[in-house]
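The following block contains the structure, expressed as structure tokens.
Of the protein chains in this complex, all but one are displayed in their positions.
Per-chain numbering from 1; labels A, B and C assigned in written order.
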Amino acid sequence: MLIPFEDKQIYVECHGEGAPIVVLNGIMMSTPSWKPFIPALSAQNTLILLDLLDQGQSSRMAEAYDITIQADVVKCVLDALKIDSTSLVGISYGASVAMNFALKYPRHVDKMVLFNCVPYTSPWLADIGKSWQLARVSPEAYYHATIPIIYSTDFYNQNLNWMSARKDFLTQHVFNNQDFLDAMDRLIDSAATHDVRDGLENIVAKTLIVGGNEDYLTPLPQQKYIYERIPGAKLVIIEGCGHAAMYEQPDVFTSLPVGFINCVSTVL
Amino acid sequence: MLIPFEDKQIYVECHGEGAPIVVLNGIMMSTPSWKPFIPALSAQNTLILLDLLDQGQSSRMAEAYDITIQADVVKCVLDALKIDSTSLVGISYGASVAMNFALKYPRHVDKMVLFNCVPYTSPWLADIGKSWQLARVSPEAYYHATIPIIYSTDFYNQNLNWMSARKDFLTQHVFNNQDFLDAMDRLIDSAATHDVRDGLENIVAKTLIVGGNEDYLTPLPQQKYIYERIPGAKLVIIEGCGHAAMYEQPDVFTSLPVGFINCVSTVL
Amino acid sequence: MLIPFEDKQIYVECHGEGAPIVVLNGIMMSTPSWKPFIPALSAQNTLILLDLLDQGQSSRMAEAYDITIQADVVKCVLDALKIDSTSLVGISYGASVAMNFALKYPRHVDKMVLFNCVPYTSPWLADIGKSWQLARVSPEAYYHATIPIIYSTDFYNQNLNWMSARKDFLTQHVFNNQDFLDAMDRLIDSAATHDVRDGLENIVAKTLIVGGNEDYLTPLPQQKYIYERIPGAKLVIIEGCGHAAMYEQPDVFTSLPVGFINCVSTVL
Partner (left out) sequence: MLIPFEDKQIYVECHGEGAPIVVLNGIMMSTPSWKPFIPALSAQNTLILLDLLDQGQSSRMAEAYDITIQADVVKCVLDALKIDSTSLVGISYGASVAMNFALKYPRHVDKMVLFNCVPYTSPWLADIGKSWQLARVSPEAYYHATIPIIYSTDFYNQNLNWMSARKDFLTQHVFNNQDFLDAMDRLIDSAATHDVRDGLENIVAKTLIVGGNEDYLTPLPQQKYIYERIPGAKLVIIEGCGHAAMYEQPDVFTSLPVGFINCVSTVL
């Protein structure tokens, strides 16, 4: 369905029944990315998938914007769906949106699971982002700039056929799409505005942070920084996993939020 | 309930409904240890708690035995409960029993979650075990030999009142109980017979291994050894967590098996 | 001085006196890169700096070549200097050359210190290499593709002025030099031929491997692979350090080889 947000439209899908889980996409993702994950994530919950601004079937933006607008998008979607409080699962850029949401709308978030998150887009990460923007010269160059780095070395080397198919798909259908690349440029610029370092200690949502010890784009010290500051947050590390946890270890990827969000609390 | 095993009796409790999960105790534990965890672990599943031989309300053994007998105990309990196949959650000694069960009765185990596990009781670990046996001189000595090492430094330092209450309880009600200490001596000796190094590559159960980077008793390299050998096994590491994961981080402790065991598989 | 190698010339500098240490450059480096390090590295040793083929003041190659030719270059330099046996310090590409040398000329290497090394150029690393080759569209693009990734996030963020000066220098004097970029393309292709996985267990040189836990280009598991296979090798990890250890932590960078190479052995 399409939900109006100011003069834009937000594409939203709901699957299943139960306590709501809103999944917030990584920067390159869109709702179809989640197709194989719907059974696992909607078995006990109402799974809400959505395209953020400049993603998938949601509206394109005309100019630069701050990442906090994406938190407003999420709030707008919740209002339209008449959901007062939800759990959030954010991946990378989506984890940034989740933390911004938790700071701006603290009453409306229950639990959060943050995959491969950063407290802010540091100059280092911003300069990696620029390397992506500078790689628009060819689909091949865009692939090489953006894709290998988000996989662990071992996964990439052990799944060459799968990676090759992915390269074909991305270079033939995505990285040659100027509308996609324009939107990516704006998304990258919006990511560069992300900075919740001063707010982490005020987050009240029960938070599970998930990192991979082979994440080269948002390395573990970033997640430890957040873990040490969000009160009561927990951190688990997936061994041998890179930035693209959902593709490398799909069952661990789904198990963690499904378990963390649905488990009743244990008091010793 | 009591279930006969040869000339012994095994104490068993069942809670909840759904696909079965058998929890296998750590060496010092018994079914009452799980009281606070029952709501979380039985919400979606039939939770089966049991005391292994020489634990809690199960029979004491007269002489030395091999840890594989505990796998037979588990099989006997499953038969009595008419359960053909189950998921197993094993903690430390219980994880050793789980792996032995998975090797001896591969058709009867579905998924396994192994907390703080070792592939064998190495001379190093056996000599730590002897330090426990040599500390029977006083409840105080037994506490100091066995308890601090199983907690992460930070948890221990930040929960001194809780640790102090635990010390009072253990020294006044447990570590002064000669029957308990005799049973512990035999359990430690049986642990020393644990060695599944040659069998790990044959385990077919879908396995999640959980370690803590502050586990000083069964340090992470042990779990990595197992992770690299059980086909398809996954490993997650709880940041800042010691050997006693269930007490240090109860919500992460329950989330992991509840999520892993109940999630439907995702195929990319 | 220039030393002939087949129909090529190899640029070599010697500094100081004592047992020889040959330093083997990373892929983008050349002898001037070592200027600030000469006092530390030549205080107790004859420090031999050299440009490998396609580096600095050594000859350019006309066509593709295997990395093993660089090992022959090193042997040729040793012969010309009448050095029978030497210690080797290799950085990244230079560490690959060092391992190839140790396999081909085992009698001529004493100790080795390998910084940020890989056992082979995996498809993952080769595809990162291609991202560099595809970034020749502008000096800016080349900088963004190659430089941020070789620094740890924290070092980069905390040394923005230094990085900015480096960016100016590299974009204005190096990455706009087509001769340099052509040579880089060939060096990258030669790196892709590196594979000593089958030979590591035959290396007899006393080896110290040095990694950084923030190395995103040659991550730690690569060094652990080598550490587990070279007999008697040791591995130390510099906390918080990226791929460019020499620039991030120059005093640790020099201390490790100077200490390891010059210390007399301790026998317990």
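Annotations for the structure displayed:
Please note the rule applied: a contact is a pair of C-beta atoms (placed from the backbone, for glycine too) under 8 Å apart; a residue touches a chain by one contact, two chains touch by 3 or more.
Since this is a predicted model, take the numbers as computed values, not measurements.
For the omitted chain, the shown partners it touches in the full complex are B, C. If you put the hidden chain back, the residue from C:43, C:61, C:76 or C:137 that touches it is C:43. Of C:95, C:112 or C:208, it is C:208 that touches the chain left out of the display. The chain omitted from view is touched by exactly one of B:131, B:177, B:202 or B:265, namely B:131.
Mapped onto subunit B, the footprint of the missing chain covers residues 122-125, 127-128, 130-131, 134-135, 137-138, 140-141, 144-145, 147-149, 151, 153-154, 156-157, 160, 163, 214, 216, 219, 221-222, 240. Where subunit C meets the chain that is not shown, the touching residues are 36-37, 39-40, 43-44, 162, 206, 208, 213, 224, 227, 234-240, 247, 249-260, 262-268.
As a working rule, only the chains that are shown with their structure count from here on.
Steps from subunit B to subunit C, minimised over paths through touching chains, total 2. With centres taken as mean C-alpha coordinates, the chain found closest to the middle of all protein C-alpha atoms is A.
For the pair subunit B and subunit C, the distance between mean C-alpha positions equals 48 Å. Our note on geometry: subunit A versus subunit C, Cα centroid distance of 37 Å, whole angstroms.
Looking at subunit C, one finds that none of its residues touch two or more other chains.
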